[in-house]
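Take a look at this one; I'll ask things after.
Here the complex is missing one protein chain, while the rest keep their positions.
The chains carry the letters A and B, assigned in the order they are written, with residues numbered from 1 in each.
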Amino acid sequence: MKKSLIALAAVAASGAAFAQSSVTVYGVVDTSIAVVKGQDTVSGMLNSGAATSRLGFRGVEDLGNGLKANFVLEGQVDPDDGTAGGFNFRRQSTVGLAGSFGEVRLGRALTASYNAVSRYDMFGTVGLGSTLAWSSAETGYANRSNNMISYISPKFSGFGVGIDYGFGEQKENRTARYAGIGATYDNGPLSLGLGYDKANNGLSVTGTEDLTTWQLGGSYDLSVVKLAAFYKETKYKEIATGDSEKLKTWNLGVSAPVGAAGVVKAAYNHYKLSDSSAKAQQFSLGYVHNLSKRTALYGTYAFLKNKDGADFALNGAFTGAGLTDSGKQQGLQVGVRHAF
Amino acid sequence: MKKSLIALAAVAASGAAFAQSSVTVYGVVDTSIAVVKGQDTVSGMLNSGAATSRLGFRGVEDLGNGLKANFVLEGQVDPDDGTAGGFNFRRQSTVGLAGSFGEVRLGRALTASYNAVSRYDMFGTVGLGSTLAWSSAETGYANRSNNMISYISPKFSGFGVGIDYGFGEQKENRTARYAGIGATYDNGPLSLGLGYDKANNGLSVTGTEDLTTWQLGGSYDLSVVKLAAFYKETKYKEIATGDSEKLKTWNLGVSAPVGAAGVVKAAYNHYKLSDSSAKAQQFSLGYVHNLSKRTALYGTYAFLKNKDGADFALNGAFTGAGLTDSGKQQGLQVGVRHAF
Partner (left out) sequence: MKKSLIALAAVAASGAAFAQSSVTVYGVVDTSIAVVKGQDTVSGMLNSGAATSRLGFRGVEDLGNGLKANFVLEGQVDPDDGTAGGFNFRRQSTVGLAGSFGEVRLGRALTASYNAVSRYDMFGTVGLGSTLAWSSAETGYANRSNNMISYISPKFSGFGVGIDYGFGEQKENRTARYAGIGATYDNGPLSLGLGYDKANNGLSVTGTEDLTTWQLGGSYDLSVVKLAAFYKETKYKEIATGDSEKLKTWNLGVSAPVGAAGVVKAAYNHYKLSDSSAKAQQFSLGYVHNLSKRTALYGTYAFLKNKDGADFALNGAFTGAGLTDSGKQQGLQVGVRHAF
């Protein structure tokens, strides 16, 4: 009833009057104080140490006959500077139709390949403790695609599959073209995930490479402790020359409840480049203290050691910190995560 | 009661404490898959094939004595890439006061001249099937103005008038200055609209022209079929030389319900430049299948043929497709429109 006449006029020609729906406004604000030590010691404020700060709008409409329409518009927020780069909806902007057949979704979103395996990082792929396996800055891997049409299957006995195709941006449809698949199995304490995806140049660091990624992982919840592990292998193929190299990441993680409100967690990452002996090891330790289901205090410590020419840096670390002469970097982060 | 102390403090000096109001969050997510064929054949994802994707915030406050205050903040959303250019409120950002006298509105909005006539495009001025009459990219016409003060009359026996004045941006107030008027008559099955507007340079394609536009249109709803037509004539006057040319657009449209949920529609556009024999014809065919009042599936086919040097392209078509040697372009678009 509150629909503005303007809005009605604008869409009237397309043959439909729209009823008012309920839109859910949701998000996270997560901010922390951090110290990172490499060549230099830098302290300051970092965003999103335990979950990515965001603001989103979403809704579901029941179309009858088991069919539902949904939309999500979600953008990243940088509380440290008020999102100086400008707000957008590049975390997710999709419209979908869901039914007994599963869901078909159009727009920009996380890929099924990434979703299937990234969930085994004990640090949720954010903050200083995060694995670098999917770090855009460190690996050129993109966990989202533009122009994506996705199919997400219903769950059969714990099995689910997601298939994504992202159209390219350019005339010849090659640049930034994406295709991928993710499969998951979740049954009681056991969880498994498998992903495969291929991103044509435009998503790579240099913009001149094709990236092909295999990844798999799993977790087992023993109640007193939860174990997780994943392996990711991305092949970077130089389009011009055909030369390629691989980045292989191993991750082992563990978490355990501490008292009624706390969770302690640890992870080990091993990164290795195939065409050199360059490699790095990372150890992360974290504690999350839940003040409620929506709000938590957290602390994370991470240590990274590069070898043989590798120059990885901790996820989201101050760039000014750099690495020690022996290729080391460590960081400490204490913050608050509030979801709404 | 939830008003933050910060917000209160910031406005306290202006002499008022604000009560909480109800804000309506609304919008559209419309995404489609399209193929466009000209010199090349390009397929990919296009936004807003049946209605412009958007997110908006609006509200109305009853001030008593028949007076109401209202606001609208509405911005475009590009679901294909998550609005990579950044979100803003350039679709509409206004505050208005409405009463028995009509409404006075300040800010950026669609013009009355455009609103009066654009409603006769069967394709709602969006998607591949849209008329190019008001296309900013193809004609330099701007359907919105910044810095606009608007008066919208109440309806008298179906008659209504809107008057707009948009202040210029520059010192001398000439650049981007706008003035226009739109008149409408809506009575049962008959609808008529008339618009006149003048936009000083800054709104034109080259930024060195004044645009003067006459436009009129109408529709008649015979229930089994709805007929519509409009004519638009824009004169482009080169400020430096005084030279001018005109672009004339004719449009004929028809739509008809198909079953309980479908609407089929077709339109013919004819574009002609006065200072040359350059012209183009466009034929558009569309089908909209309403899954609910808010959600629809749609398909659009459009064909465009340029003659004598004209180089129009279908509205929103992939730029990489180009035109055939004989100046043709065609496109097919299938998508989903979801309003919330």
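By our rule, a residue touches a chain if its C-beta (ideal position, glycine included) is under 8 Å from a C-beta of that chain, and two chains touch if they have at least 3 such contacts.
Keep in mind the model is a prediction, meaning the values are calculated, not measured.
> Of B:Gly127, B:Gly168, B:Gly182 or B:Gly335, which residue touches the hidden chain?
Touches the omitted chain: B:Gly168.
> Consider the whole complex, including the chain that is not shown, and state which of A:Ala69, A:Leu97, A:Leu110 or A:Leu128 touches that chain.
Residue touching the chain left out of view: A:Leu110.
> Just name the one of B:Glu61, B:Asp243 or B:Asp308 that touches the chain not displayed here.
Touches the omitted chain: B:Glu61.
> Per the definition of touch given earlier, which of B:Ser32, B:Ser48, B:Ser130 or B:Asn146 contacts the omitted chain?
For the chain that is not drawn, the touching residue is B:Asn146.
> Out of A:Gly44, A:Pro154, A:Pro189 or A:Gly309, point to the residue that touches the absent chain in the complete complex.
Within the whole complex, the residue contacting the unshown chain is A:Gly44.
> Just checking the interface: what residues of subunit A touch the absent partner chain?
22, 24-33, 40, 42-45, 50-52, 55-56, 58-60, 72, 74, 77-87, 92, 109-110, 115, 119, 121-126, 255, 263, 265, 288, 290-296, 298, 318-321, 335-340
> Quickly run down the residues of subunit B that touch the omitted chain.
2-4, 6-7, 9-21, 23, 25, 57, 59, 61, 63-64, 67, 69-71, 73, 75, 86-95, 97, 106-108, 146-149, 167-173
In this section, only the chains that are shown with their structure count from here on.
> Quick one: report the Å distance separating subunit A from subunit B, using the average Cα coordinate of each chain.
Subunit A and subunit B have C-alpha centres separated by 37 Å.
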